[in-house]
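Worksheet for the structure shown next.
Excluded from the complex is one protein chain; the other protein chains are retained at their positions.
Let's look at chain A:
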Amino acid sequence: MKQEKIVIIGNGMVGYKFCEKIISKKNDFDIIIFGEEPRRAYDRVHLSEYFNGKSADDLSLSTSEWYTQQGITLYLNDPVKEIDRNNRTVHSSKGLTVKYDYLIIATGSAPFVPDIPGIDKEGVFVYRTIEDLDLIRNYATHAKTGAVLGGGLLGLEAAKALIDLNLSETNVIEFAPRLMPRQIDSAGSGMLQSKLKALGLNIYTNKGTSSIEGTDRISALKFNDGTELKTDMLVISAGIRPRDELAKLSGIEVGTRGGIIVNEYMQTSDPSIFAIGECALFDHNIYGLIAPGYEMAEVAAARICNDIKTFKGFDMSTKLKLIGVDVASFGDPFTTEPDARTILFEDSHKGIYKRINISNDGKYLLGGILIGEAEAYNMLLQTVNNKILLPPNPEDLILGSRGGSAQSENAGLAGLPDEALICSCEGISKGAICNAVSEDGCESIDAIKKCTKAGTGCGGCIPMVKDLMLHTMKQNGKYVRNVVCEHFHLSRQELYDLIKIHNLKNYEQVLDNLGKGDGCEVCKPLVSSLLASLWNDMILKKGNDTAQDSNDRFLANIQKGGTYSVVPRIPGGEITPEKLVIIGQVAEKYGLYTKITGGQRIDMFGAHLSDLPLIWEELINAGFESGHAYGKALRTVKSCVGSTWCRFGLHDSVSYAIRIEERYRGLRAPHKLKSAVSGCIRECAEAQSKDFGIIATEKGWNLYVCGNGGSKPQHALLLAADVDSDTCIKYIDRFLMFYIRTADPLTRTAPWLNKMEGGMEYLRNVVVNDSLGMAEQWELEMQALVDSYQCEWKTAIEDPEIRKRFNHFVNAPEEKDPSVKFDEMRGQKKAADWTLA
């Protein structure tokens, strides 16, 4: 069988989409594309982003390799100038003649340019292609003021582009009495207008333009009412005109006001020729949005592959951000009494306008308009499209949360039928998205985009896709980020607050009051950590001892082979020769391997469980205390030698490090905490890699927070600059209490900050500007923790009941674990290697 040939005229978004669709259905066509523009298909919907940083490549929908890989021939810069229907060939302007079995016209539209005297002057532009944008950008460099003709959707986009080009004055001229007359009502337009004015846009409605003034280049606009507006440039955005001239020339039927007439299969009057996108006229309508264009591409591709699909018109609902203002219009936005009832909400203080139209019986939503705040758009659109029964108080839909909103939103999502169209650009249903999550394991927006293409068009459905994804994961029992475990259906933060409110003091009490079942290795250490952060009781107090993670339970780090390591605190890394001698003696006596740690202290490895109390007795008698190396707690505050010795040092970093380490020693947190103090900008203590790090400046200290090493290192960020020692400590108090209170389990400060909405700006507001009004309370709470500090090892060795637990055998306390084995290396011992079963 011979390969059938498809020729596509036009390489815009819809033409490109057609290629994708037809290839995914049947990959044995010979496809040839003629494009008029010099570039491959690009994202015209987000064209204005070209002015704030996106490059033409960013906007491109595909790579040139893609066409090669798919075996598609692409001729750019070569528009078709004639269709010979009798011989089924097209002739391009560069002289190519190509035969076709099917011809797809996807020529799109051109800006409508009204016939105003002077329209051909220099400085008058249209807004459609990247080339247009380049011309506008070049001209704008020597223009001060600009104007846009047309206050519709595209006109406002163009106005945004001019603002982005830093013109000192931008004017919008609309012929109709209001902005966006096709999408929103006059009250909504009024609200939009006042918001845009506040953003520095001058808006003139009811203005008919009579002429464009200027000698060679534009200098002013003259209006029918006799007024005049000076301007250096003008962008015309007065609507679109379908590109039907080629079809017309070839004898294909077109509408009286333009557009290539198509049937429900997108066939033109010549059944082997199709028209899709903005050049097509279906049922007297031109569809100037991307979603219906994509749907047309699908229908045409289906028809060629003998699938049965029809185009049934399209929902023209839309939501966009215009110059930072949310605008949405859905369903039938204009219907009024007696056909429907209307609920309005207007807040001129915040610039919010919302309107919903409901059926007379109050059961169904028919449509509406949202200005200034459009979060509810997706859900409202779904409510219209799926004819979902309205709640008894439909005003809740636009008035938002007045208690229990999260639940009702989820109920809304759950209530959608599987067929509900979520991504209208790509035609992806709720069922398909849920399937991608459940069956294909997509658990991020990116994964869902890859798998289903949902959200890859205009992107408006992404919040809803995300909600659906989380909702499905939750249903599958997968989304557990916020719930501790099967025993506590609470987040760590909720648990923290509840333990505090109910004044619960041990694990069993917490489980009885707030949880269920018998606990596990996840919730036990977590609750123990919260209890320690809240009350700072000795962690091995009866009832809490067995709820500690193994390291905390034996106040030492379990190592390979079942022995433990011992780390006494050496604040700031400063130690006397006498104390160094003691460590050496103890290590020698108990046969321990010694190593300097990364946090400027000394670790002794290979201690038998039953030797731990004996070792610590000796260390404590010599003036050492626990280093909490075993806890999710403050570890060390590293320091450089500072101004006492260093010729560059600005302040005494060692003394400050000791002060800080002694303040926060033993502080239990969601994860371990590390700190450092550097005496000058040379930063020898590496403070910027710590959870909180401090660097001396000429005027005081700079405080950096949320740096982490680990598998994904991250530098700390500046929280406060040039603060004095006491203020710096105040900020650290607040920062640490905020972290302890709100972080998810086992989340270090860097990922905690990464997840925080508002990021560093928000954190700075909370800590430095006290935006939550919590500063005083947090400082008091921290002071209480500091005041109740005790050395856990001191308490442990003085308590016979606790001490008893440091024996390996309950029935042979004097015997050590005979299975412990050591090897030798470089004159010291090392743990025997893992023996595998």
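Convention: a contact is a pair of C-beta atoms (placed from the backbone, for glycine too) under 8 Å apart; a residue touches a chain by one contact, two chains touch by 3 or more; residues count from 1.
Methods note: contacts and distances are computed from a predicted model.
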Quiz item: One chain is missing here; what is its name in UniProt, given the choices "Winged helix DNA-binding protein", "Chemotaxis protein CheA", "Nitrite reductase small subunit NirD" or "Sugar ABC transporter permease"?
Solution: "Nitrite reductase small subunit NirD"
Practice problem: Check each of A:R40, A:R128, A:K319 or A:K524 against the chain that is not shown and name the one that touches it. | Solution: A:K524
Quiz item: From the list A:D545, A:D611, A:E625 or A:E661, which touches the chain that is not on show?
Solution: A:D545
Quiz prompt | Selected from A:E486, A:E574, A:E662 or A:D799 as touching the chain missing from the view | solution = A:E486
Self-check item: Contact partner of the left-out chain, one of A:G255, A:G415, A:P463 or A:G562
Solution: A:G562
Self-check item: Touch list for chain A against the chain that is not drawn
Solution: 486-487, 508, 517-521, 523-525, 542-543, 545-547, 549-551, 553-554, 558, 561-562, 805, 808-812, 815, 817, 819-820, 834-837
